[in-house]
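With one protein chain withheld, the remaining protein chains of the complex are depicted in position.
So, chain A:
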Amino acid sequence: MHKTTLSHIGRLQATYVVVTGVFVLFFVGLIKLQIFEHSELATLAENNRIRVVPIEPRRGVVFDRQGRVIVGDRPSYTVSVVPAEERKGLTIPHLAPILDLDTTQIRRRVKRNAASPYQPAPIRRDVPFDAIAVLEEQNSEFPGVNYQLDRVREYSVDLRAEAFTGHVGEVSEQEMERNPQADYRLGSTIGKKGVEKQYDDLLRGVEGTAFIEVTALGEVLGEYKGKERVPPVPGCDLTLSIDNDVQLAAIQALDTQDQKFSNMKLQSDSAPIIHRAGAIVAIDPRTGEILAMTSAPGFDPNTFSGMITDSMWQAISTDPAHPLLNRPLAGLYPPGSTFKLLTLGAGLESGVIDENTTFRPCLGGYQFGNRFFKCWEKRGHGVQNSIHAVEMSCDAYFYQLGLKVGVDQMYRYAMLCGFGKKTGVDLPSELSGLMPSVQYYDKRYGKNGWTKALVLNTAIGQGEVLTTPLQLAQFYCGIANWGTVYKPHLVTKVTHPNGRVDQIEPQVSFQLPFSRSTLAIMREGLRLVVEGGSGTARRLRNNLYSVCGKTGTAQNPHGEDHSWFVGFAPIENPEIVVCALVENAGHGSEVAAPVAKKVIEVYMKKKLGLLEPQQQPEPMAQVGAKELRP
């Protein structure tokens, strides 16, 4: 059995054979790879040196309804640092003061490119030309620093259109994680708000690809001949329903020289212009097209196009005036008396009243149980029918009407009129508002923990009910359009880079739950608000066109009353609905009604050919169709 055992010498020799065998095996393996397969593998190694560089497409331009540019691009310089070529202790400290950034910010941006050290990491977009001149003159001071011609998004500042245009910005890491299928890269520019965000897929276009050859030392030799570049596909252009003239009127209407709105002491005789906080929405009720939309105070979206610094972001986001709040669709306000039209409609339609129903006279309020609910008119309105109650905006009448309609029916009609839910406008981050139901009250106050007194407040648009200016405008669009409500929208036309044009057709959103006769009574009430002898918006009356609407004065816990006006013109065949809200400004008839009037007036005068040519914002420079080289 032991005959197979090797001798001591045999084992030693066997071991030598194994070691030699492995040596020979590796020798042969090396010769195979390094001599016979050398040229093939060397080519593969060369191919490894071809760098794939993305080419950014041109972002689509946004036009107003008459083809005037609202958002475009302008040429600018972007400064980048190639991480692998950066010299420590030299590049970044020299660069920081020129770009007006601090060194840690630059370092953080360079670090983000650590995975591809030869790819330039964008440090700052929209660098002023004098800074570029310094970089060019003293380029030995800045190893690894590049700059390239780029585009930066430009928003018309005069239009203050950020409420609907939104703005662009650099994609964040969270956004990249949330959309793994989107072709986002670090440094990609994407829409962050408004139309820019909603239509980002269309505006952005498709990134192209260039193949760049790089030497063993990391120098870029130029485009690689062996592989054709894939050109980028530019984004689609969008045409909005916005009318620049009306938009301009809307922002100017919110400005005032009335010192009541200033918290500064007047220093000179000429009163400075004060930008009041508020929102204006103008919609064409026949189609739902939004003609103007503004939120004040706003912000300059151009700030975000370059690279926003932390301190700027801090200043904007912590401003007590909330410039980032998009008031027309995300501002929640009690609608005040503008809501009385809903109470009236509900009362008429459910049959609890008719046109001529009167209630107990208004003696400056209404006694309900042991509580006296005040009317805004201390002297009282006496006895009136429903139409005159609208004209004079009598609270006492609507308290009694609200009681008759009841919480359930108020809720039902409000929901059918589009309150308490989103309008579905083609903009992101819209809020639904709040319309209290029985369930809501039960949850909030407990079953039997609340009384009918709450419906008194709801009936006049106070209490729990919260609406957005857009919802109110939508409701009045329905009244103006005899019950048919079109979905509010901005984009009317998408122009594809190949020339194809998609028209966006108006879409019926819903029908108001009111018959034509009910609507006629509501409209008569609105007419009297302007044309009646004791209407709250008498000052809107004029000889050029007919106009009607409803004022509102909304008490709120944040200081003085909010001032509302919602109205439309011309009465016979309404073309424009304007909803104006001025925060903490007092009576609707005193502030918001004149504001809305200015907007309506511009629209009507333009229609009648009476508009004197206004100073238009300078046309913006456009980067040509020629694609920029990376």
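We adopt the following convention: contacts are C-beta pairs under 8 Å (C-beta built on N, C-alpha and C of every residue); 3 or more make two chains touch, one makes a residue touch a chain; residues count from 1.
Everything that follows uses one rule, which is that contacts and distances are computed from a predicted model.
Protein name for the hidden chain, per its UniProt entry and selected from "Peptidoglycan glycosyltransferase RodA", "EIIBCA-Man", "Aspartate carbamoyltransferase" or "NitT/TauT family transport system permease protein": "Peptidoglycan glycosyltransferase RodA". Of the candidate positions A:Arg11, A:Arg108, A:Arg185 or A:Arg539, contact with the unshown chain belongs to A:Arg11.
Mapped onto chain A, contacts with the missing chain fall at residues 1-2, 4-6, 8, 11-12, 14-16, 19-20, 22-23, 25-27, 29-31, 33-35, 37-38, 40-42, 44-45, 48-49, 83-84, 114, 117-118, 216, 218.
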